[in-house]
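Submitted below is the structure of interest, expressed as structure tokens.
Shown here: the complex without one of its protein chains, the others still in place.
A and B are the chain letters, set down in written order, and residue numbers restart from 1 in every chain.
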Amino acid sequence: MAGLKRRPGRYESWGLSLLGLGLFLGVWQVLAVGMTAGPQVLPAPLAVIETTRHLLVAPFAGHTLLGHLAASLQRFGLGFGLAALVGVPLGLAMGRFGWLDDLVTPLFEALRFVAPLAWVPFAVLWFGTGIGGPVMVIFAGAFPPCLVNAYRGARQVEARLVEAAQTLGAGPLRIIVEVLLPGALPAIVAGLRVAAGLAWQSLIGAELIVAGAGLGFVMVQAQSSLSPQIVMAAMAAVGLVGMLIDIALRRAEWAIRRQWDQLA
Amino acid sequence: MLVVLGLWWTLTSGCGLIDPNRFPDPAETWAALQQILTPGYAGGTLVQQAWASTRLVLLGFAVAVTTGVPLGALMGLSRRAESLLNPAFLLLRPIPPLAWIPLAVVWLGLGDGAKILVIWIAAFVPCVINTWTGVRGADLTLVAAARVHGADPVRVLLEVILPGALPMIFTGLRLSLQACWTTLVAAELVGTLYGLGRVLDSAYRDVNPAMILVAMVTVGLLGAATTRLIAALERGLTPWQV
Partner (left out) sequence: MKDIRFDGVGKTFTTRGGAACVVLHDIDLTVQAREFVAVVGPSGSGKTTLLRMAAGLDQPSAGEVRVGGRRVTGPGPDRAVVFQHFALFPWKTVRQNIAFGLRCQGASRARQTVAVDRYLALMGLDDAADRYPSQLSGGMQQRVALARSYAIEPDVLLMDEPFGALDAQTRTVMQEELIRLSRQEPRTVLFITHAVEEAVYLADRVVVLAHDPGRLREIVDIGPTRAAEAWNTRPIHEVMELPSFTHLRTRLWRLLRDQIRPGN
């Protein structure tokens, strides 16, 4: 309870963080060394780093780590881009037209609880295991936040602005592009960030199940050849790239929010 | 509802716009439902398969809540604990829960253990983060007010800080639950003997779109039902919220 009031000093806080990091890595190392089955079960931190370096040059399951990463990023970009390209305009249009809202919302609500990964069988049946299937699964993961945030953002745009545009002679398309889109932009970017996280996650899931390349594929291959250090190297790559994507979008979100706050 | 059914029928059997090998028509779906209900499919009836999945989700979720919420509360209460635990958290958080599946399989095999581990990981993170944020955002004037009235620290925690953090915690629980279902489906698709993921997998291998649809709808309904449950619980526990 004392901690609630008394904040540790800056150095103490840094020290504790370092200690925490050391403890984490230390426990990991000790566990790895101490385990009877040796590196086969839990590889040590250094072993994982070594494996990662090795994978960067030597191909595993057909490509080097960077090659797999490229395959994953391509699917991610396609699925995420498609979700944004369909979800955002549809969400904005639903915010404008009541009939569209009435049409899409029940369908959307019904589909909302289907986990994105449950689309895998249909995705493969419809679009194959190459690019199409995984892209559809990513789409299923990333679409809802794109749609929902664009819709909410559009609903929050002041009615006065829409009416002003109407009385100045703006048609529906112009209202969506020049009034609702900029008005909803902060909400949309926040949605895109969430969507990117879900897209990345669905991508890995999809690649675990169906794919011939990609980080998820590396993991299953390593799993079946019982090489946990490769699994962990791929996990590290997945985590790192996911984090970079998140940081980039977070930056964009902040920048837009700051600018919009100034305008408002 | 009727419109959707009508549209579905028209597009599939009505004028054959959609290839039945790609999307089933209502009759086939009905037949598939009958099949999985009575003789069963992929090693069990629908109820058995659904229960196998739900059990895992509930177990993993329960473990995540009982570990994640106290940890989050600790991190929210004590800056020291926060500093100490944050690095490990920061390192592990960016890794999507699904990416733990292969490792869990290597460690624990294809049984329930691996799945519960992965579900726990998936549900753990939102639990911790939301509890942490909720507790850290505790209204300090309320805390001070309680102290002035002579409340001891435990009472302050139980009667002021936790209730204040409850809405946040429930947001975390809802996110957790969704993550549980997503992870479970993925884990079961990667490999399992029972469960809805197994049904999906078998139906996909048998090119049986009707059965795929039945399994998907079941997963969706179960997800919706458990989410409703959480929402009801939240309403019960935070009656002051509108």
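Heads up, the rule we're going with is that a residue touches a chain if its C-beta (ideal position, glycine included) is under 8 Å from a C-beta of that chain, and two chains touch if they have at least 3 such contacts.
The model shown is predicted, which means the values in this text are computed figures rather than measured ones.
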Subject >> Shown chains touched by the chain that is not drawn here >> reply: A
Subject >> From A:67, A:89, A:130 or A:182, residue that would touch the chain that is not displayed >> reply: A:182
**OP:** Over the whole complex, note the residues of chain A touching the chain we left out.
**Re:** 158, 160-161, 163-171, 174, 178-179, 182-183, 260, 262-264
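Here is the rule we go by: only the chains that are shown with their structure count from here on.
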Original post:
Which integer distance in Å separates the CA centroid of chain A from that of chain B?
Top reply: 17
**OP:** In the complex, go through chain B and note every residue touching chain A.
**Re:** 1, 4, 21-23, 77-81, 83-88, 91-92, 94-103, 105-107, 138, 143, 153-154, 156-157, 178, 181-182, 184-186, 189-190, 200-201, 203-204, 207, 209, 212, 215-217, 219-221, 223-224, 227
Original post:
Across the complex, what residues on chain A touch chain B?
Top reply: 1, 3-4, 7-8, 12-14, 16-21, 23-24, 41-42, 106-107, 110-122, 124-126, 200-201, 204-205, 208-209, 216, 219-220, 222-223, 226, 228, 231-232, 234-236, 238-240, 242-243, 246
